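This structure is in structure tokens; I'll ask about it shortly.
Only one protein chain is missing; all other protein chains are in place.
The chains carry the letters A, B and C, assigned in the order they are written, with residues numbered from 1 in each.
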Amino acid sequence: MHKPDMSVEVAGIKMRNPVMTASGTFGYGAEFADYLDLESIGAMITKGLSLKPKAGNPTPRIVETPGGMLNAIGLQNVGIDAFIAEKLPYLKNVQTPVVVNLYGNTLEEYGEVASRLDGLPGVAGIEVNISCPNVKQGGIVFGTDPKAAQEVVRLVRKSTTKPMIVKLSPNVTDVVSMAIACAEAGADALSLINTLTGMAIDLDRRRPILANVTGGLSGPAIKPVALRMVWQVAKNVKLPIIGIGGIMNGRDALEFMLAGATAIQVGTASFLDPGAAQRIAREMEQYLTENGIESVSSLIGALNA
Amino acid sequence: MHKPDMSVEVAGIKMRNPVMTASGTFGYGAEFADYLDLESIGAMITKGLSLKPKAGNPTPRIVETPGGMLNAIGLQNVGIDAFIAEKLPYLKNVQTPVVVNLYGNTLEEYGEVASRLDGLPGVAGIEVNISCPNVKQGGIVFGTDPKAAQEVVRLVRKSTTKPMIVKLSPNVTDVVSMAIACAEAGADALSLINTLTGMAIDLDRRRPILANVTGGLSGPAIKPVALRMVWQVAKNVKLPIIGIGGIMNGRDALEFMLAGATAIQVGTASFLDPGAAQRIAREMEQYLTENGIESVSSLIGALNA
Amino acid sequence: MQFKSMVISNVELSPCYFRMRMTAPQDLGTSLPGQFLMLKVTESIDPLLRRPFGLFDVGTFQAEYDETPHTYVEILYKVVGKGTRMLSALHHGDGIDLLAPLGKGFRLGEKGEEKILVGGGVGLAPLYYLAKALVAQGEKVRLFAGGRNRDDILCITEFERLGVETYVATDDGTLGEQGFVTEVLEKHLGAGQRIFACGPMPMLGAVSRMAEAHGVPCQVSLEAYMACGVGACLGCVMPGANHSDQTPDYRCVCKDGPVFDSFELKWS
Partner (left out) sequence: MQFKSMVISNVELSPCYFRMRMTAPQDLGTSLPGQFLMLKVTESIDPLLRRPFGLFDVGTFQAEYDETPHTYVEILYKVVGKGTRMLSALHHGDGIDLLAPLGKGFRLGEKGEEKILVGGGVGLAPLYYLAKALVAQGEKVRLFAGGRNRDDILCITEFERLGVETYVATDDGTLGEQGFVTEVLEKHLGAGQRIFACGPMPMLGAVSRMAEAHGVPCQVSLEAYMACGVGACLGCVMPGANHSDQTPDYRCVCKDGPVFDSFELKWS
């Protein structure tokens, strides 16, 4: 059989395969260049960017949990100027679309970051993080209230002509109404899920392990919740969906596509195996080859349910 | 050192230790009598009971997930008459408080089941399941909307003089406001968390694995989410709290107590180790002994955060 | 009961099929054919749930270090996923946590009937311990074993050594007759027999229809996804013959089964 067609397109971003790297788990790309071929994956999403450099939370910031991990990085990032000056030039030389994940500490800041990125060559699209559970002033409000989310998305929509992905929080009663609200406000695509808010305790010291007390749960543990949300949103919203949450291998990735995702993101898996994103793309292709499936896009939403 | 004092009291239910068995994971008690001493644990909670016998969902009903499992039993149960006739007599002979978990397919049914149980000897208290995510007509609406929850809780309150525990769903944006709503409506204690809604897919057959498509996630995977919710609720609500979610051993149990729980429930762990509840109580006691802690209740909410 | 067991041996019989012997308390010696065990492959949470396996054999052995006979249980299993793959990596001396014996076994039936065992693939496993019991009781036993190809046909010699007459069918004809085992079986069905079947659901359905047509009593041993194995979680249920949404009648495979009279169940 000839090679299966692995390409997909999300909101106008053409990718050689559906595998993107999840924000905050792949640095600014260069960190992984020794471990995989950055030109073998579909797209790279960079660490959440804000207008100014941001210190983030005190440490400990991460802790392992059963089948997962909590992080409370607190959106530490270099800020948009340093990103443009120091990180983007490297990324531009990589023939793989770069999507910039962004957030604002205030509503206005969302707009400002988006405008600064608009028209910037080397940025294929933006992913708006309305869902980060770590920063008190930040995403949490926007990400769990449909009206607040709409405000952010509308403002960002006005501030950019780039493809706009909106990233949803799972910490909500009704993810579908959040998705619909973001769709109506002008999102080109939706990515989900961000982390579930969780906590870990050091029994002997009688203290939370994370300095921030709570953090975001990621990894295989959350996969069933992520799959469920992707499936619910795909049934109810027309936009392309990017599935995220606990994807460790090609089979996991393809399950998200059956549930309705057009592309997927690899997060925590890159910590366990820095070559995970490339491996997952290869495993997906292998599965297609072995099963005589000609194009990966034929699997999108192909679940019989 | 003398033996530590392991006793706790929740809503007037006196228990020899804080370990309860979680509804739906311990049958009607008798199933585990070969594997542990039913009189070694704090309390038993029975499978969710409705007015009439209930068939539950088609199979498959369970599937393993990373660090957890999904179930979509669909609240199959013998119904209240058979419970009273066939199950309760056995339980009455066990010198351990029995808490009956109940639900209604309608608002009225909640009230009816509660009245039927009121005054029944051998029932130490009731746990109202407003949170089961499996039954379309059932708990889901009540469990995710504060107003609807209040209606149920008020009605059940009127229908019973038994201690009333209300069991909360984690599938909500704001568990604290759910907790406050239930407290205001007359709950004597709160138990949390019930399962997180999730999904699993059979890639090769392109079908959901569960006949019900989605199910409830339990087990170690959900522990960080459960701990976080217990901690949030404990900070904001005065009622005693029963912590549930992924408790596998004595240390897990004590972490929930630090977070604010007065007692805990053991669920999925009983499937992996049918003697889990007894073992966990023993491990908790051991920890206290080794650390010179005189009473387990001194740990309730003792987290420095 | 729940106990810590030690792997005595774990041998690959044919590609992907293993036979594992484990130590067991003496009480296990009275386990019934058709009962099963559940084992925890690892103490870790991955995989989380126990895995169920039929009793392939139960017996005693002599240890080097003492005179008293020790009890063992054996399972015959196929590597199909993560749990069985990890199981296949266990060695002599490894510890393992067991629940056994679980469920209700086969009822051996009347003396003098011809006993017909029907096994599909690894469904053969519980039939060996059953055959031993039947033979010990002096019964005439015939085994019909089916599989996709010859690699799925196991331990036929062991059955023959018991004096069991064996018939083999494979889908691809690489061993025995080509075709479904039920086709071979049909030719030999008649009065005065009793069927004991274990295998995939479609095979069990076919066998039970055939048995009914010939008026032959038939017990089937089922598989189902299980969590607790003791009748508590209600995860493993199968609809009984009269089940409907209005008149629910579910049976627990783990507790009411895994062996059922074929007429007890609803065959879709």
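Here is the rule we go by: contacts are C-beta pairs under 8 Å (C-beta built on N, C-alpha and C of every residue); 3 or more make two chains touch, one makes a residue touch a chain.
Remember, predicted model here, so these are calculated numbers, not experimental data.
Touch, as defined at the top, links the missing chain to these shown chains in the whole complex: A, B, C.
The residue touching the chain not shown here, chosen from C:45, C:130 or C:181, is C:45.
In the complete complex, the residue from A:4, A:24 or A:198 that touches the missing chain is A:24. The chain omitted from view is touched by exactly one of A:17, A:71 or A:265, namely A:71. Within the full complex, the residue among A:54, A:116 or A:162 touching the omitted chain is A:54.
Residues of chain B in touch with the missing chain: 66-67. In the full complex, chain C contacts the hidden chain through residues 42, 44-46. As for the chain not pictured, it touches chain A at residues 24-27, 31-32, 34-35, 47, 53-56, 59-64, 66-69, 71, 73, 76, 219-220, 248, 268, 270-275.
The rule is simple: only the chains that are shown with their structure count from here on.
Chain B has the Cα centre that lies closest to the mean of all protein Cα atoms in view.
Each chain gets one centre point, the mean of its Cα atoms, and the points for chain B and chain C are 35 Å apart. Averaging Cα coordinates per chain places chain A and chain C 47 Å apart. In chain A, the residues that reach two or more other chains under the touch definition are 66-67. Residues of chain C in contact with two or more other chains: 45-46.
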